[in-house]
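Left out: one protein chain. Kept in place: all the others.
Chain IDs A, B and C follow the sequence of writing; residue 1 opens each chain.
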Amino acid sequence: MSTVNKAELIKEISGVNPLKCMKCGKCSASCPSFNEMDIKPHQFVSYVVNGDIEALVNSASLTKCLSCFACIERCPRDVKPAKLIDAARQLVIRQKGETMLSPNEIPELLDPETPQQLLVSAFRRYRR
Amino acid sequence: MPINKEFKPKIVAFCCNWCSYAGADLAGSSRLAYPADVKIIKVPCSCRVNPMFILRAFEKGADGVIMCGCHPGDCHYSTGNYYARRRMTLLFSMLDYMGVENGRTRVEWVSAAEGVKFSTTMNEFVEKIYSLGENVRLGDLRCKK
Amino acid sequence: MQKIVERAKELLADGTVNRVLGWKKGDMCFNPEPAFFETAEDLDENFVYGGFCGANLSKYMIDASKLEGKTLVLLKPCDTYSFNQLINEHRVDREKAYIIGVGCKGKLNIETIKQSGVKGILNITENGDMLNIETLYGNTEMKYSDALLERCHVCKGKEHKIYDELIGESQDTSDRERFAEVEKIEKMSPEEKFAFFQKELSKCIRCNACRNVCPACSCRKCVFDSTKFDSSQKANTDSFEEKMFHIIRAFHVAGRCTDCGECSRVCPQGIPLHLFNRKFIKDINEFYGEYQAGADVDAKGPLTEYTFGDCEPSIVKERG
Partner (left out) sequence: MQRIGVFVCHCGSNIAATVDVKKVVEMVKTEPGVIHAEDYQYMCSEAGQAKIIEAVKEHKLNGLVVCSCSPRMHEATFRKCAERAGINPYMVEIANIREHCSWIHKDMDEATEKAVILARAAIAKVNLNAPLQAGESGVVKRALVIGGGIAGIQTALDIADAGFPVDIVEKEPSIGGRMSQLDKTFPTLDCSACILTPKMVEAAAHPNITIHTYSEVENVSGFVGNFTVEIRKKARSIDMDKCTGCGLCQEKCPMKKTPSEFNRGLGNRSAIYTPFAQAIPNVPVIDRNACLKFKTGKCGICSTVCAAGAIDYTQVDTMVTEKYGAIVVATGFDMIKLDKYDEYAYSQSKDVITSLELERVMNAAGPTKGHLERLSDGKAPKEIVFIQCVGSRCADGRGKGYCSKICCMYTAKHAMLIRDKYPDVNVTVFYIDVRTPGKNFDEFYRRAVENYGVNYVKGQVGKVIPQPDGKLLVQGVDLIDNKQILKEADMVVLAAAIEPNPDVRKIATMLTASIDNDNFLTEAHAKLRPVESPTAGIFLSGVCQGPKDIPETVAQAGAAAVKAIGLLAKDKLMTNPCTAKSDELLCNGCSKCANVCPYGAISYEVKEINDHGIRETRRVAQVNNALCQGCGACTVACPSGAMDLQGFSNRQIIAEVDAICR
């Protein structure tokens, strides 16, 4: 898949129009995992706009985002960076040809450093 | 939705001068496209639209008629659209009662600021008319046969 | 009937009224027609009042209001609604009318009698609850209540809404749901509805009887006769025109129609025209609150009024 297509796919999955962003930074200001992230929430938008999806997909932010939705809640332009990162995750999942994780596999994969909230959030979002 | 390429619907849109016609102008200056099947007739107010005009359009082969006016409460003449609302409600109800598909008639309140709404409304309406197909129930049957 | 004639003669004699508006005998017992009477002799000779006097006389008062002096007009309970509506629209002059509210126990429909299989009717006489029918083929009888006009089955009541004096007893003959027929059509599929009206309306010969008899359809010149809408009167040239005519006719009287049923009574083709008017009445009642045209002389009428919270036209779609 070309980078252009991936960027389009991210927009489609997330339902977000990144061009609405006015670069105010309120997402990064709200983010509880800001310091853990290599690509900061307000930067997600420009990565999608510029089509640099590879970097986004490989970034630590993918796992560090807690899906707490503070940025979605507070974004004044309705851009919702968390939805973008979420779409990037979906992209990874779909690439691997898997759409779900069996609960039995989890203990093995579990990193003790992983925040609780991320786990809860992941279950909330990916169970089918 | 399968679109019949042969079918070019005729759609008459009555727009009040103050809000909806200006809304259509705004849609134009914002380059918000909607199908060319829609032709707009300017009236001073939605209350100028006589049911006769709507029936006449159907008689002459229109496939859909839409009336747009200022939002209730915003009428340039203060009360015109309130009367229009009652008139059109009763007329549409009667057409429905007589077996005319109720998607062929529509009233939408579009302000001068709602170019986007004007365009989306027209797109929806045209799509609806395409899905209903040609207006065989109301047109001049004998001439067409 | 005799009481009415006596009183009419008195009022003519003492100069209270210059003429009497009533019904005169027709060529058959079942077709009396509206007429003006100016002398006692004329009254004695030609006046009639009976089960077949269904004609609503209020519309004739438009012309009578322009004549010299007062006119004695005989109104049945349901006719008084029409008269009130005409006062509301400044079409008749209350001062020019002397109203005798006449008793009514429901009016008869000759078509109903004929449809029951009775042929060659010579004479029909009322006998209490029964009708004695003389025919070429012998005598028969029928219950009075079985021969009523459609409108009498949905009678508005025995109360006269306006009168100067009352003569005779009235009774409420309603025994059907007023909107039952309308509801039945509303429940049909669009195809069935269309087929129903197509069938009924294709019978229309544009004789204009419905329009000419209607007390609400009283324009000096109908839009279908004038050049104002490029719709001047002519025979229907296409299948749509009769629909347009009947929709517009009903629309023009919407909120003004008292549901007197004259349109259906006079239609020579037997089109149930009241179904249009009654649909508007039903909608008005549902959307804007109960309204009976002619019940209140000072009412503004539902189509010349509004409230901020009126339903949107899309209700037609939502209601399904």
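Here is the rule we use: a contact is a pair of C-beta atoms (placed from the backbone, for glycine too) under 8 Å apart; a residue touches a chain by one contact, two chains touch by 3 or more.
Note that the structure is predicted; figures quoted are calculated from it, not measured.
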Chains in view touching the one left out: A, B, C
Option from C:31, C:125, C:202 or C:304 whose C-beta touches the chain left out: C:304
Sites on subunit B contacted by the missing partner chain, in the whole complex: 10, 12, 18-19, 21-22, 24-25, 27-29, 31-34, 36, 39-45, 47-53, 56-57, 60-62, 70, 73-80, 83, 87, 111-114, 119
Subunit A residues touching the omitted chain (full complex): 20, 22-31, 34-35, 40, 42, 70, 73-78
Hidden partner chain, residues of subunit C it touches: 66, 89-91, 218-223, 226-230, 252-253, 300-301, 303-305
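To be clear about the criterion, only the chains that are shown with their structure count from here on.
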Most central chain, judged by mean C-alpha position against the global CA mean: B
Inter-chain centre distance, subunit A versus subunit C - centres from mean C-alpha coordinates, in Å: 74
Distance between the centres, which are taken as Cα means, of subunit C and subunit B, whole angstrom: 36
Mean-CA-position distance for subunit B and subunit A (Å): 44
Touching two or more other chains - residue numbers and ranges from subunit C: none
Per-residue multi-chain contacts in subunit A, two or more chains: none
Subunit C-facing residues of subunit B, complex: 51-52, 55-56, 58-59, 72-73, 79, 82-83, 85-103, 105-107, 137-143
Complex interface listing, subunit C residues touching subunit B: 182, 185-186, 188, 190-198, 223, 229, 231, 237-241, 243-244, 247-248, 250-251, 254, 276, 279-280, 283-284, 287-288, 302-304, 306-308, 310-317
